[in-house]
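A quick write-up on the structure given underneath.
Left out: one protein chain. Kept in place: all the others.
Chain lettering (A, B, C and D) follows the sequence in which the chains are written, and residue indices restart at 1 in each chain.
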Amino acid sequence: MTLLIEQTLNGIQLGLLMFLLAAGLTLVFGIMDLVNLAHGSLYMFGAYFCASFTAWTDSFVIGALLALPAALLLGVIVEVVVARKLYRRDHLDHVLATFGLILIANDLVRLVWGPDGRRIPLPAWLNQPIYLTPDLPYPTYRFAVIVVGAAVALFLYWLVTRTRTGMWIRAGASNRTMIGALGINVELLFTLVFGLGAVLAALAGLMAAPIVTVSIGMGDNILILAFVIIVIGGIGSIKGAFIAAMIVGMIDTLGRALLPDLLKTFLSVAAANTAAPALSSMMIYLLMAGVLVWRSTGLFGARG
Amino acid sequence: MAGLLTPLTTWRGRITALLLVLLGLLPWYAPWLDAAGIISQKFALTLMTRVLILAIAAVSLNLILGYGGMVSFGHAVYIGLGGYTVGIMAHHGVQDGFLQFPLAIGLSALLALAIGALSLRTRGVYFIMLTLAFAQLLYYVGVGLEAYGGDDGLTINRRSDFAGLLPTRGLDKIVAFYIVSFVVLVLVLWLVHRLVNARFGMALRGTKSNETRMQALGFATFHYRLAAFVIAGAICGLAGALLANHTEFISPAMMHWTRSGDLIVMVVLGGMGSLFGPLYGAIAFLLLEEFLPSLLRLVLTWLHGGISAVLGGAAIGTLDAWLRLAEYWQIALGTIMILVVLYARGGIDSLFGRPRHG
Amino acid sequence: QQSIKIGFISTYSGPQASIGQDMRRSVELAVEHLGGKMAGKPIEVIYEDDQFKPEVGKQKSEKLVQQDKVNFVGGYIWSNVLLASLKTVTDDGDTILISSNAGPSQIAGELCSPNYFSTSWQNDQTPSAMGQFVQDKGIKKVYLISANYAAGKDMLAGFKRTFKGEIVGEDLTKWPDQLDFSAEMSKIRAAKPDAVFTFFPGAHGVQFLSQYAQTGLKGTIPLYTAFVIDALSLPQLKDLALGVPGAQSWVNDLPNEQNKKFVADFKKKHGVYPSFYGAQSYDTIMLIASAVEALKGDLSSKDKLRAELKKANFKSLRGDFKFNNNHFPIQNFYIQDTVKDADGNYTLKTVGVAMKDAKDAYGDKCKMK
Amino acid sequence: MLKVSGLITAYGESQVLFGMAFEVGAGEVVTLMGRNGMGKTTTVHSIMGIVPPKAGTIELGSRDIAGLPSHRIARLGLGLVPEGRQIFPNLTVRENLVAAAANRDARPSPWTLPLVYEFFPRLAERQANMGNQLSGGEQQMLAIGRALMTNPRLLILDEATEGLAPLIRQEIWACLRRLKGEGQAILVIDKNVGALIGLADRHYIVEKGRVVWDGTSPELAADVELQHRYLGV
Partner (left out) sequence: MAETMLKVDSLVKRFGGLVATDSLSLDVRAGEVHALIGPNGAGKTTLIAQLSGFLQPDSGRITFDGRDITLLPAAARVRLGLSRSFQITSVLRDFTALDNVALAEQARQGHSFRFWRSARADRSLRAPGRAALEEVGLAHRADDPAASLSHGEQRQLEVAMAMACDPRLLLLDEPMAGMGPEESARMVDLLRRLRGRRTMLLIEHDMDAVFALADRITVLVYGRAIATGTPAEIRANEAVRTAYLGEAESG
């Protein structure tokens, strides 16, 4: 029973971690309608910035706080130099250009930080487990992830659905010409939003870093996962992305926890042992395929 | 074959024709290149065989992506299936190419039919991700096939045998296989050309442009899209069968999503919805990957020489340190891609002048 | 004057580039130690990046063999890259391939080739050594966890070959993109094993160990590893690695002369310790040198060359070793532990011999005598 | 107030405007008329900075606005009801209006959400609908409401009554008349020549990218031959 509670907590935590990864992408892709494959690179830069600043200041918290403005700056530069020329283009042009950005980012990181990865050591107070019950320790840092993830979710929801800025972003994504003709400086607006996307990516990167460690290309695989989440949730819906992340986190965790035993009830032990890991790798794709075959625009999506 | 080449009166047509002639005659002038010390004959042929095969896959992707607006992010799965068909049959001692190839093509078509039937209900990014999902499922099946090496893959001991028509050893084998690949590529280009300009192609392209309208005109758009999807899958399966023969090795990496991504990059880089675009794209992408580091090294040596002559050698570091920079050639590759997107709308193909509309 | 041409394939870009860098540095050091010459002929090493992809590795191998016409191809970190490239080099090219790391069982068995040599090990051996060690310690219940790909499965199989106690749980995790091991950690805690054996290469090992500590398992349940802790991961792992043993056929403190020189020179030049990847790469060059010297630089006869290589008549960093019939080394496997050196850097130390003169298990499947 | 002269605009290679010139005085209602494809919309787009002109001047007040980015132009007080509605499909009706709200001249009695709803009760009923879930006419109402919400100095209506029911159309003419009474300057493009003659002060007839006739309402009303030749009525 405690095991089940613990695994549920693990699932929630993984879900929120994945929401963090997907949050910036929801903003930039789901709402601004820019397919930014380099989102994963911004995530990586966030982690590297944080690693360097943490090493420099000897404090993870200060390091993290310094990494965010650095990421904003980077995001603004990328927007001005490349991304802003892409908004009016086809999604596939976005893909090609931002794929180029990934290549540049990975080699740039190698050039600057070298090929070795980094581990960000946590301060002692975040590093110990908390005992939920005497025999159920839970890592403190995971609670921090849960809190930050939930806060980001609320902030984004408020920004996009409750503010005029949010309306302009959505309007600008569907019809740039017209939003300009209403007197709104789309160019500036989009630069800032892209910058915010970069900050969110970096935040995800630096929050994940103590768990997954910092390495070149760390954002590339995550990117697919983030896309999976916002697609399951329905593009453009923050609520959807949040719920999808929780579902994926839960199914993934519980699947890994329970699948082998489940399979053993009707397969031989050896067969179960080979089938379980294969199935759990496929799990999120099966989930996505199932959702999309059932509802062609994700759980909460309106447009394609 | 008439009509395959855009008229030779345009630059575009001439460049394309020249390219095809250069590719077609490679086996005959490769020894000359070798003698001149430019590139070894064997390597030139092996490398270009790979380029041609991936170009076939890219052309097939372009049929659905460029003409049909269906961005399949799982197209490499057919390369994988085609390859595994050949590999697994060979593993069990069935070497007959007349069995292997039709089966590879047929199975790929079937798989495309299944994936297409499920995915084509969705649009846009949902479609992209759904095709990705199915490809990933197959990828993990490949990883799980321990009997065939799991993710380590499987070495193919003997290539497909076409009634003993193809040489099996040495240079002859390489030359023959190059020619086979080239002929297949040309046939595929011709097929796609006919297809997209026929009524079927017009219906397909119309569906890309405005599906609702096409339905209102009475086209059962789903059927056209599905048919194109299956044809593309079959062609790509053929490319997979060729590729397995070329590398004499199969592994799930053939169908990893990054390979599907590479195919998309080739198509977009070369020019979507243009017949020869994917060919240009495949050539550019694969040759850049192969030669960009060497090219950079040349440029760096030259720059270093120039600058050190002006500033004095000590000031700017050793040539060796400079040459190390060539290790970061992907920065250059990335930059090239971005420049193509920003300044050559319509990919490489558009550099040779836009075709008349359509 | 003709040079001795060696192609060296490894991963120099992407997440795994630090391995490639370490191998390359070691090769450069070997060439330096040889004075840039073998049998009086200059050595030319051509490095090619496999980008961690089998097809690219294969294409680069083709380039080395067909275009650069090298005499030897060395390197290869990954089994799948090696398997993809094997035929191009050994059959089509009739060139000598010396693996500096990867050692898939197929090549030790049915795919073995007279043109193929290894200066590393066969994949099963290292975990088997660890299994032996755990067995010898009298540990009864072990939980196994590894990455779900071919090498990861080999590792568990290798461990089980020598460990005879009870396996209370076994997890293969999603590869390569598992974010988080908390579900597995919870299962480990619930299974209450006496020890955990794990295999995760590179960044994933660091990730696993730090989560092991974060969840409070470290210090509660002892952890035994293969290929998790090495000179490349230590600077990141630091104290996380303390008290976590690993198995290896080479450790940086092995007490022979050539090894002392190698480690000292490497440290002087790069400021860090070399890893076993580097040591095996160094050995690759030295093995080649021994054969070339013996033939006085005349490589025209492939048969003579193979015969010389087969003798393994060189001073390996592991001390001398012999080749098995399938051209894999017959060598010792050691247990290593993490310590701090005089400057306060973390490094590895030999704490025992797990297996002496170990032969891999696939020699009989190889048709070569 | 708005003075356009010598305007030349092209889409890529094909030139569409050939020295377009006209004026709108303060508080004046002016129309552009002409057959399909003559360049009326292009003129509007040039003024708004959506398709920047190749040559010519566009003076707003005393300032030349040709070549400014369109958001700057809009902020100087131009409000556009674009051809083909162009409402934001992914915003609700309410959001479409709120996103546009502005009162840059600090007018004492500006258009506000309640006022727009009062004018188009149908929009109030559908306020939670997404833009793309509206009927064509409702979208048109929304486009007009949205332009009003910016409280412009010069209101530009490009085929603003397309697809509106006769009753609503009449209400819109009445509203424009009322706005005119309040001193609002308006530029109208519309096919209802009859209604325009009743409403506008002056008219310009556009043919192949230039003005071929201009005059007052009575002059236009009187010249049946002219109406027939250029407008087909």
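Points worth noting:
The working rule: a residue touches a chain if its C-beta (ideal position, glycine included) is under 8 Å from a C-beta of that chain, and two chains touch if they have at least 3 such contacts.
Just so it is clear, the structure is predicted and the values come from calculations on it, not from any experiment.
Contacts of the undisplayed chain with the visible chains, over the whole complex, involve B, D.
The chain omitted from view is touched by exactly one of B:A203, B:C236, B:A284 or B:I331, namely B:A203. Annotation for chain D: contacts to the undisplayed chain at residues 11, 14, 34-38, 41, 83-85, 122, 126, 133-138, 140-141, 159, 162-170, 191-195, 197-198, 231-233. With the whole complex as reference, residues 3, 194-195, 197-203, 205-206, 209-210, 212-221, 224, 227, 357-358 of chain B touch the missing chain.
Note that in this section only the chains that are shown with their structure count from here on.
Looking at the partners of chain C and chain D together, the chains they share are A.
Chain A and chain D have Cα centroids lying 44 Å from one another.
With centres set at the average Cα position, the gap from chain B to chain D is 51 Å. Distance between chain A and chain B, defined via averaged C-alpha coordinates, is recorded as 31 Å. The set of chain C residues touching two or more other chains comprises 13, 148.
Multi-chain contact residues of chain A (touching two or more other chains): 106-107, 110, 224, 278, 281, 303. Listed by chain label, the pairs that touch are A-B, A-C, A-D, B-C. Listing the residues of chain D that touch chain A in their complex gives 48-50, 69-71, 74-75, 80, 82, 86, 88-91, 95-96, 98-102, 104, 130, 146, 150. Within the complex, the chain C residues that touch chain B are 12-13, 49, 53-56, 58-59, 62-63, 66-67, 69, 79-80, 83-84, 86-88, 104, 106, 111, 148-151, 153. Residues 164, 167-168, 170-171, 173-175, 177-187, 236, 302-303 of chain A are the ones touching chain D in the complex.
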